[in-house]
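Below you'll find the structure, written out as structure tokens, and then a few comments.
Here's a slice of the assembly, chains where they normally sit.
Order of writing sets the chain letters: A and B. Residues in each chain are counted from 1.
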Amino acid sequence: MFKEVFENIAKKSPLIHNITNYVTVNDCANILLAAKASPIMADEPSEAAEITSICSGLNINIGTLNERTIKSMFISGERANDINIPVLLDPVGAGASTLRTNTAKELIEKVKFSVIRGNVSEIKTLACGGGATKGVDAAEEDAINNNTIDKTLELAVEFAKNTGAVIVITGKTDIVTDGEKSFLIYNGNKLMSSVTGTGCMLSALMTAFIAANNDNVLLAAAAAVCAMGLCGEKAIDRMTAADGNSSYRNYIIDAVFNLRADELERGARYEIR
Amino acid sequence: MFKEVFENIAKKSPLIHNITNYVTVNDCANILLAAKASPIMADEPSEAAEITSICSGLNINIGTLNERTIKSMFISGERANDINIPVLLDPVGAGASTLRTNTAKELIEKVKFSVIRGNVSEIKTLACGGGATKGVDAAEEDAINNNTIDKTLELAVEFAKNTGAVIVITGKTDIVTDGEKSFLIYNGNKLMSSVTGTGCMLSALMTAFIAANNDNVLLAAAAAVCAMGLCGEKAIDRMTAADGNSSYRNYIIDAVFNLRADELERGARYEIR
């Protein structure tokens, strides 16, 4: 199931337009190349629409948004809708500032997103105005655990229905839902949260998955989450005593580079609800 | 002594607001995570104050300043003062352009800094208008050596008294002084100057140290310098014949990730004057 979804990336080598933050942008570019997709970064309003027009997917990440790049997010988002290529929103830090919260909300109003992917605090903020964001990380009281998973899933399902987007909430357990069918995903390793931008990288990678599988966004988004988590697990196996989060970052991207479709198929750990 | 200072970071996990350059920003984020602090990067004036308000420390680095981000530096700096969280200034390239020199000087006038950290040329430029900056690196004629250490320390002491900030001058020997008590620090390895942004990384890391130890900024700043230098030494031990500055960068961040408080206590090499 995930096998074909993953193989489609190498087959189609989709060009992905990223309007993203300058903190993790290099890792986003390299993870797209690792998955055999192609990245292009462009955030100037006067070229935004034209760049989107030559791409197969658009990744909007508000991690270091500013007035100029916000304009490009709207321009490119609307163009992507016009030409029917999938758009993903990563609302980094929604809840941490009014600008972030409002920009994310307005984007959701004006642009039809195929996927909205964030941590639980960010999604809560956008879905019901109540997240407890700690900067760009989920607040501890929001953490997905056995006690809260059902409630969080319910929130995601509701938000998916309201927006028409596939909602992806990442954390210890990841949730991927289109409002009808939901994946609970168990891949990953907690060390991933010690690497800056694993969320951003997943968003970039996921945009390649959905761009190459635009007819099945839910499945593509779930496959991307499993792929990233599985690569986080494979990367752990390489860690030596002296290695830390910087080497781990390299190993994760390396693992995406070496990931085989059948390995993803076998290694994906999830349940469907 | 340094042991508790370092342990406080993991204990408090301070969120650090970084307004910093786009060259080394990823390494700054990862070194903060390595030290068990949390990074957030935000440089848009319309959200700057709000982001600062949720943080425990502010790191201002002028490495790729522009008109927009300069505004944010002032806004966030003033907000940080209002809410009594420590602010660090890294005056990258002060002396290399009028804009950098003037921005750093105006920031020092308008914002009360807990720490000002730079190389000797940058600090000379700000303290007495006479550094010989070679771009973003210290000029050779400014280098701290046995002949110049006393004079450089004197300059730092004077600058500390004038600004009320702890002054940190990094080089072969590092100086940390509050004008009353001074640390001369001998940790580090000269290869660190072949990695872009080791200064920026130290500034980010140091902001976490002082955020978690706001009642003893001098000790926290000295501990941060020792920690960074010690990690530079530990990273050298991992270097193979084929390794160069890129692997060394990873090893330094990894070393911070794996640094233990007792190891810092034992490995710190300094004298107090």
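Going forward, a contact is a pair of C-beta atoms (placed from the backbone, for glycine too) under 8 Å apart; a residue touches a chain by one contact, two chains touch by 3 or more.
Quick caveat: nothing in here was measured; it's all calculated off a predicted structure.
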Assembly size in copies, with 2 chains present: 3
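Here is the rule we use: only the chains that are shown with their structure count from here on.
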Could you put a whole-Å number on the gap between the CA centroids of subunit A and subunit B? 33
In the complex, go through subunit A and note every residue touching subunit B. 21-24, 26-27, 63-67, 93, 96-100, 134-137, 194-197, 241-247, 249-250
How about subunit B: which of its residues touch subunit A in the complex? 15, 22, 25-26, 29-30, 33-34, 38-44, 46-47, 50-51, 54-55, 68, 238, 249-258
